[in-house]
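Complex shown without one protein chain; remaining protein chains in place.
Naming follows writing order (A, B, C and D), and every chain is counted from residue 1.
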Amino acid sequence: MNVIKYISGIFKGIISLWKGLMVTGYYFVHPGEIVTQQYPENRKELKMFDAFKGEVTMPHNENNEHKCTGCGICEMNCPNGSIEIISKSVISEDGKKKRAIDQHIYHLDMCTFCELCIKSCPSKALVWGQEFEHAVYDRSKLTKILNKPGSTLMKGVE
Amino acid sequence: MTEEILTTPLEQQEYTINMGPQHPSTHGVLRYVVSLKGEIVHKVEPHLGYIHRGIEKMCEKLTYPQIIHLTDRLDYLTAHINNHAVCLAVEGALQVEVPERVVYIRTIMDELNRIASHQLWWCAYGMDLGGLTCFFYGLRDREKILDIFEESCGSRLLHSYYTPGGLMKDINPNFQKRTKEFIKYFRKKLPEYDQLLTGNVIFQERTKGVGPLTKEEAISYGVTGPNGRASGFSCDVRKHHPYAAYDKVDFKEAFYTEGDTFHRYKARIDEMWESMKIIEQLVDNIPEGDYSAKMKAVIKLPEGEYFQRVEAAKGDFGIFIISDGNKTPYRVKFRSPNFCNLSCIDLLSKNFKIADLVAISGSLDLVIPDIDR
Amino acid sequence: MNNESLILFFIVAVVLVGGALVFSTFVPPSSTNPQKSETYECGIPTKGLSWLQFNVGYYLFAILFLVFDVETVFVFPWAVVMKDIGMVAFVEIVIFFFILILGLLYAWKKHALIWE
Amino acid sequence: MAFSIYDLTSFNQWVDKGLNSVMSPLWATITEMAIIGVVFLLFYAVVGLFLVYAERKICGFIQCRVGPNRVGPYGIFQTIADFIKLLMKELVPINKADKFLFNLAPFIIIIASMMALAAIPFAKGIHAIDFNIGIFYILAVSSMGVIGILLAGWSSNNKYSLIGAMRSGAQIVSYELSVGLSILTACIMFGSLQLSTIVESQADCWLIFRGHLPAFIAFLIYMIAATAETNRGPFDLAEAESELTAGFHTEYSGIKFAFFFLAEYMNMFLVASIAATIFWGGWMPLHIGHWTGFNMVMDFIPPAVWYLGKTAVIIWLMMWFKWTFPRLRIDQLLTLEWKYLLPINLLNILVMALVVLMGWHF
Partner (left out) sequence: MSNQELKEKIQALLPTAEFAEGGKWLTVVIPKEKIHSLCKSLKETPELAFDFLLCESGVDYPDKMAVFYHLESTLHRHMLVIKAIIPTRENPEIHTVSDLYQTANYHEREIWDFFGINFKNHPDMRRIFLDEISDNIGHPFRKDYQDEVNIIER
């Protein structure tokens, strides 16, 4: 019986190997199954999903206005201190002193993309940007100031 | 130098090899110190801590929603499931009822994550055994799941998608369609895995009977997940302590009694089928509603000890929170499945060859950041 | 070409390797540090000698190889002339192989074919 | 002087005569030697580079990738770029290595594969040295490569390398037998060890068809054993990268590593061309019985193309194997040889002898 087992073992082995060969052989003769993308060339077609978390950005409208009131909730909610807010006081139109942001500093190199700042922002001043090519030669370039120079608070946002 | 070799008696010449931290088969910065007799493994001693980050200590300084993003980085392949444990612990402590929609979405996401994790394990395991082509097929199929995640959660690996009380944001409208497409696609591709690797005579010879673990040993060593179930240790948290929507679905626990490398492999393949079954049962029935329960702005857990178990892809993932009533926990401990699974490596690989050590440690599906924490 | 010109191929190979090695020794930029020229062992300094007496199950395989390789050498001349001699050669080789396979089976049964 | 691409003997004679007419016989011989040397050197390099490219492309397609595609159209200059890069890389000295043996190993490996190349009949008339014991010579010389691997593994003073070398020793020693015995099947049929005779006797029908079942089994065994001889997957235990990082060539850097790499591909080319020569009729075109028209069409294709085509198909087979199967373990490798291939091989020889004696072949 050992002899029968020996011979059937050989044939079973060969058949199992042949099955594997058929799988790889199928893909070899079907170039249509290739899934890789040619990255720098396909930049134009490459579109990220709407929800994609690229980086934290602060949208400005055409009058260079943003919605950030400088309340500091995002700074408080950030688990690893990626956000720093430097505030200043400005005199509003009706003559009152008000707190406003001078610089909204965002350390992209420390960000873990946990979304807590965006979720907790009461005035929805922060949104996700779609940019994903963050590679730079110098780490200091990853520290970004989100509000544009000379920008002011949007009207009607408290 | 020659004299030194000749004067040392043969018995004392222990051949010690470092496998890792920079080694292709340890999948990360794990280091085995392997003592060899010829090619036979005499003793394996894992050295840990190369990426110990002190996450448990860090958690003591963070609020509960902030802990979530750290649990992503434990077992990075099953970020959703780790998040789930924290969320369930906090919700359980606060007695918050989460909307039904959230429960369903979380369950589907968990199962997708489990499939993705097993796919990555499958391809890495094929690579460990020298079949490099497996790696690309596995990753190719995993991309489809990651696309689903990216569309809804915004990221592919470290999602931070769950939050105490619900989800960060609602799922994408395409989610159900894409998930169903994926299931349809993967039901065709999974048999290909079997043809390429499972049925292969070389693979079977390499894995059958290698590194056996009995049920008693599995329980004693705390080996859970597919590794434990391959040994006959019924340890599926989804069955025994149901959470989320697992009591509403019908699925089998992948179960074997042999406990060798091949059956650990089979248990995972079966789990992928079961996960697909679970998803199919749920994906069409996601109820409408809110994606998050109303939570206070500052979450404070009442004083006490809370333990939450979930079934991660690698095994029984637990989070142990001791709260003193503040907004930050007093102590957090993660019961990471990989840490316990690793502990039996010496037992498993003793008296097997060095090539078997690779097969065994691959079949345990170790993720090093989860071990080191 | 005659058989002596085999030396040519020897020279070509030596020139190929030697030339490239000489080129690579002198032309590329080089920098050294102690870590660079250490033996690779996954980033950990090597413990002990690697030139230890190393226990491999060579012995039996070497003997078996020797037996069968010598046998192959015997069979080659037989193969060349088998057609001319005919049936007698066939019977002889059957006997020869029978003894050989008996030896192989003996080794098999004695578990000599297990690599340790 | 008319010469055709179908028979290059006359071309050789013409070159010989031409050289002899312009210079003294000694100088003519030396010039001839130099020309042949340069031609073989170029051939060696081109084949090596092409095979590396082919492997990367083939494994790319098998794995749903496109393979190299940046340097030149379809990435055809990728290997040349790699070669230049490797040439311009520093040779890292290893402190504890045995320097002399460490540097000697690539020489031995390249010499072994280069010298085996001398006996390969490429086409009618292109045959550097036609030994009357050609098969024997190739078997002897190509098994020299294992010494290079053993030296490389031992002299690196690296534990992985040493294990790799030890494995490779046992492996090649074992599979040497199967290669020899499966080729022996062919010798029974042809009654000769001379490669040119073997090719000529397959003019009507290739051995694999002529010897039907025993020849086919011999071919299968030869393919398995030859893949193992060249240390390729699924038999790449000596450099099993998931166990031994890179096995015997872990410590080699730059161009020294490139030579191991090159030698692996050349060995693959060698065993493939031996398989093509012995089992598939070398440069002989495919002839089927009395289909005169078909045979004439086949004759139209030059012998060199036939030879290269057959070799390419066999090389492709070996690449297909490598990128499909997982690696064997060392004891399974030896089990396969001693418990399966060797007994089957011995029986197969008897069957072949019987077939030849009874005239049951085509």
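Everything below uses one rule, namely that contacts are C-beta pairs under 8 Å (C-beta built on N, C-alpha and C of every residue); 3 or more make two chains touch, one makes a residue touch a chain.
This is a predicted model, so every value here is computed, not measured.
Seen in the complete assembly, the chain not on display touches B. Among the residues B:Y64, B:F203, B:F233 or B:F262, only B:F233 touches the chain that is left out of the figure.
From the options B:H52, B:K177, B:K252 or B:K296, the residue with contact to the unseen chain in the full assembly is B:H52. By the touch definition given at the top, chain B reaches the unshown chain through residues 47-50, 52, 54, 56-57, 61, 92, 217, 219-222, 233-235, 240, 304-307, 309, 316, 318, 320, 322, 330-331, 333, 335, 339-340, 342-344, 372.
Everything below uses one rule, namely that only the chains that are shown with their structure count from here on.
In terms of C-beta pairs in contact, C-D outnumbers the other of C-D and A-B. Centres computed as Cα averages put chain B at a distance of 44 Å from chain C. Counting partner chains per residue, chain C shows two or more touched chains at residues 41-42, 46, 51, 54, 56-57, 115.
Within chain D, contacts with two or more other chains are made by residues 62-65, 159-160, 245, 323-325, 330-331. Note for the complex: chain D touches chain B at residues 59, 62-65, 159-160, 163, 167, 233-234, 236-237, 240-243, 245, 323-332.
Partner chain D is touched in their complex by these residues of chain C: 1-3, 5-6, 8-18, 20-21, 23-25, 27-32, 36-42, 46, 50-51, 54, 56-58, 61-62, 64-65, 68-69, 72, 75-76, 79-84, 86-87, 89-90, 93-94, 97, 100-101, 104, 107-108, 113-115.
Taken together, the chain D residues at the contact with chain A in this complex read 58, 61-66, 69, 320-321, 323-325, 340.
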